[in-house]
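Please read the structure below before turning to the comments.
For this view, one protein chain was removed and the others were kept in their places.
Chain nomenclature is as follows: A and B, assigned in order of appearance, with residue numbering initiated at 1 for each chain independently.
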Amino acid sequence: MKFKRLTALMLAGMMTLSLAACGGSASTTSGTSDTETKDSAEETTEAKDTDTAAGSDDKIVVWTLAADLEQFAARYTEETGKEVEVVVIAPADYPTKLTSALGAKSSEADVIVGEPQMLPNFFEAGFFDDLSQYNVDDYKDTIVDYVYEAGKDDQGIQRALSYQVTPGSIIYRRDLAKEIYGNDDPQFISEKFKDFDTILATAKEVKDAGYRIFSDTGNLRWYVNTQEPWVKDDVLNLSDTAIAYMDTAANLYQDELVAFAPEWSAAWYASMAGELPLNAGWSDLAELEGADMTQVFSYSLPSWGALIVRDNAADNKGNFGICKGPSSYFGGGTFLGISAYSEKKDAAWDFVKYCTLNDETAQWWLEKSNGDVVSNTAVLEANKDYTNESFGNQKTYEFYMGEAQNIDYSVKTKYDDTIGGFWGASIEAVQKGEMTKEEAIEDFYMQVEATFPEITVVR
Amino acid sequence: MTKKVNQTIIYLLLLLLSTICLLPFIMMLVNSTREGTDIMKSFTLIPGDYLIKNWEVVKENLNIPRGFANSIFISVLSTALAAYFSSLTAFGFAFYRFKGRKVIFTIIIVSMMIPAQLGLLGFYDLSMKLGLIDSFIPLIVPSIASPATVFFLRQYLLSVMPKSLLEAPRIDGASEFYIFHKIGLPIMSPGIATMAIGIFIGSWNSYLLPLVILNSQRKFTLPVMIASLNAVKNIAQNIGATYVAVAISVVPIIIVFCFCSKYIISSISSGSVKE
Partner (left out) sequence: MKAADKTKKTKGLHNRDNMGYAFIAPFVLVFLTFNIYPVARTLYLSFTDYSGFNVPTWVGLTNYIRVFKDKLLWEAFGNTVRIWGINIILQLGIAFLLTIVFSDMKYRTRGLSIFRALFYLPNLIAATSVAYLFKTMLDWKFGSFNQILKGIGLISESVDWMGTPPLLRTAVGVIGAWMWFGNSFIMLMAGVQGINRDYYEAAAIDGAGRWKVFGKITLPLLKPIMLYVAITSLIGGLQLFDIPYLMTLGQQKQVRAVNTAVMHLYTMAFKNRQIGYAGAIAFILFFIICICSILVYLMMYSKKRKEED
């Protein structure tokens, strides 16, 4: 009984306390907002008094998933005196965050960004403002074609632009190429990667020499829908390339022609500097002491992958070469646009223009980022003879510029991400022998049908 | 003799079952003091000396104190609101014969059968329209309407408080709300305590709603933070740190339980018998 009374007392106390806290916090909040208004008012007055160029009222807010934009913003402020606040949001949270904020018509962000696979949905939702009001067409020739196309919605209205291009490439080990083939010329190696069948043959040659062609089978995924779209006129299109990818991946897996170190795993990073344990999976390297070692011959990644390889190469720096894979594609990239609910659209456009359509910024970024491939054609042209020490003095900008120009953007659909995921899962099931090829394809059809009823599946 | 043997077996089995219930928690606590590579290599119940280092890894990646504060704030406020307003509502239903009382009460009981997920989409949509996405309000205010608590407290009031108790103060001219606060609340408090613990734990553990409503890291509650552990790379590579983070979310509940287990169990028992 005593205990009961005590609890009752405690509870009553807690309630009063929290109610008080509730009231207290409410008054504090209103208090802060008061001070804030006051502060900003003071700032504005101050600004007027001292004749400073910018008051905080002109400050624009950028929501991004790429930290790059912080550097752009710093330089922008330095040059123009205009303030920019950059909010970096974790990539996994970004779509949800943007969708819920802009879905509620929040005017918090002025400049918003998106990766290519997110853009169609964002466009459809009306988050990105129409850029044609700023005569964006006048700048059409400033940047690489596919980037310009990727920023258009399905009505052909320009809504986003990017400062970078992200064409695909095979990044290979020149020293191993010499050892295996006696030749490390990009042209020659490119032939070894010209289609899935050739890649399988190459994989066997590489394994015979004691190495592995890729870290894992996922390296091939980029080439699946580069020439044909996943969905054409609302009909699912399972291309021959996609099926060839499945066959090749299963072969690579079952014949153990890859090193079984997934992208982003510790072993994957380690492989860039030299040896890695076989079958490392996601394990910590310390755990795998004494395992059989091998080396990875190549990485199939977009241009940003070359920077990762270079930065983790250690003593292998300079030992890499870059060449073309089975087809040209692009992967990733940050696209900027103006939030449809921004109240400072002109200022936002000024920043977007500064980041994406300005020759000087592009040249600065190319140097500052130490090798990011910019979208600005004039700057790419100017740097095309630059020989890159990290890649055996290869002219990397020239290579990526060429690849960027080959990209066929028209094959991209808003379904690519999800459908690509389904296909990847089916391939995994076949690789591991859990399903036959026919079962896996049927399962894939079923998932597409169940998820997107508007898509017709022709078996 | 066989009785003794059988009894021993029964107790051994009960101990085994208790161990199964406790082991994961003990392992969690032990592993949070060990180095990641050690945990992968072997299993032991002897604590290591890596707790501080693990905690530092957690601290670098997640703002646990912040998540803790958010969770406390939301849970305490929700519990207080639910306790106060449920008592108020229960009092209203128990002692006033107003029109439509039965209909409203029936609707409330039927609503207890509606699965939470059913309203989730509409709830999200509503929060979006009200501009309450990424705000604590949709996580706190709805607890004012807790049908199960109202139901329980009304039954409780009817069984412990005779209506005649209201007469004396009424004659003295006390207002109805005054009577509620001075007489109703104190009488109900053991019942309130029972329900409050459950509401607190439910709110503390709630995952789906905060996941859908909250977007920014600094507003995340502990469960949402724990769920985002997967995405944080340094932590995924350091298992010890993962255990520390999980332990931090579990320990407060165990402490609450140590003090209040009697109440929790009696509320479950009463729930099953009353019905």
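Here is the rule we go by: a residue touches a chain if its C-beta (ideal position, glycine included) is under 8 Å from a C-beta of that chain, and two chains touch if they have at least 3 such contacts.
What you are looking at is a predicted structure, and each value in this text was computed from that prediction instead of being measured.
Of B:Q7, B:S159 or B:S216, it is B:Q7 that touches the chain left out of the display. Touching residues on chain A toward the chain that is not drawn are 96, 99, 103, 121, 124-126, 281-283, 287, 418, 421, 424-425, 428-429, 446-447, 449-453. On the side of chain B, touch with the chain left out of the figure occurs at residues 3, 6-7, 10-11, 14, 17-18, 20-22, 24-25, 27-28, 31, 39-43, 85-86, 88-89, 91-93, 95-98, 101, 104, 108, 111, 113-123, 125-126, 138, 141-142, 144-145, 147, 150, 170, 176-177, 180, 201, 204-205, 207-208, 212, 222-224, 226-227, 229-230, 239, 242-243, 246, 249-250, 253-254, 257, 261-262, 264-265, 268-273, 275.
The definition used in the following text is that only the chains that are shown with their structure count from here on.
Here the spacing of chain A and chain B, counted between their Cα centres, is 39 Å.
By the touch rule above, chain B contacts chain A in their complex via residues 36-37, 40-41, 76-77, 79-80, 83-84, 128-129, 131, 133-134, 185-186, 189-190, 192-193, 196, 215-217, 228, 231, 233, 237, 260, 262-263. In the complex of the two chains, the chain A residues touching chain B come out as 3-4, 7-8, 11-12, 14-15, 18-19, 21-22, 89-90, 92-93, 96-97, 100-101, 103-104, 106, 264, 266, 283-284, 286-287.
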